[in-house]
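Beneath this line is the structure, given in structure tokens, with notes to follow.
A protein chain is absent from this complex, but the other protein chains hold their places.
And now, chain A:
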Amino acid sequence: MPDRAPPVPAHPAPSPGESLVIAVVDPSRARAAILEEGLRAVEGARVVVIPDTADLLDRLSALSPDVVVIHLESPSRDLLEQMFGVSRLVERPVAMFVDRSDAPMMQAAVDAGISAYIVDGLRAERIKPIIEIAILRFNAFARLQRELSEARSELADRKLIERAKGILMSAKGLTEDEAYKQLRRKAMNEKRKIVDIARAIVTAADLLG
């Protein structure tokens, strides 16, 4: 924070190679694990995952980390702002994000859903890789999640089409191939997706059956 009052004597920033404690706070355990694994690559870093629960404050106080990486959607962010904030009671003033002049990185971090709190005086070259790794890992997690949900819905669609085919086959005495062709023709004529036609058939069969 460029224009803030000079802080109370902070801990000396660790030099490269010296141990650096990074706390990861995330309501999602899976995402926290992915991030933790990535951050282990940071030289001299000790990474500790802290669950985003009611005793967060006590656990963070006990750990006294140099960097806290926290998901942007965590309601606990305000708690960190007080803990590391501007109060006279604080021993280790913490700035938010990296270098405030690095606007693109700040934007990328927010887009990825990350915020980080960093002890004042920690050098930019120590912080940058941490934030970069966090951004990459968060984005990778989001992509995985999207792929997983797409795969799930694709599977559900396929099951629905199978059921609709089965219904047509037994109701109209069709082969599997003929049943599928009928579904496809209907979908084309009505400019709808095959899965929508299949859903209508299954729903109707459930009601009538």
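By our rule, contacts are C-beta pairs under 8 Å (C-beta built on N, C-alpha and C of every residue); 3 or more make two chains touch, one makes a residue touch a chain; residues count from 1.
Assume contacts and distances are computed from a predicted model.
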Name per UniProt, for the chain absent here [options: "Nitrate transporter", "Sarcosine oxidase subunit alpha family protein", "Protein ImuA" or "nitrile hydratase"]: "Nitrate transporter"
Touching residue (missing chain; options A:37, A:78 or A:147): A:78
Of A:106, A:130 or A:201, the one touching the omitted chain in the full complex: A:106
Missing-partner contacts on chain A, residue numbers: 1-5, 54-55, 57, 72-83, 85-89, 96-97, 100, 106-107, 110, 115
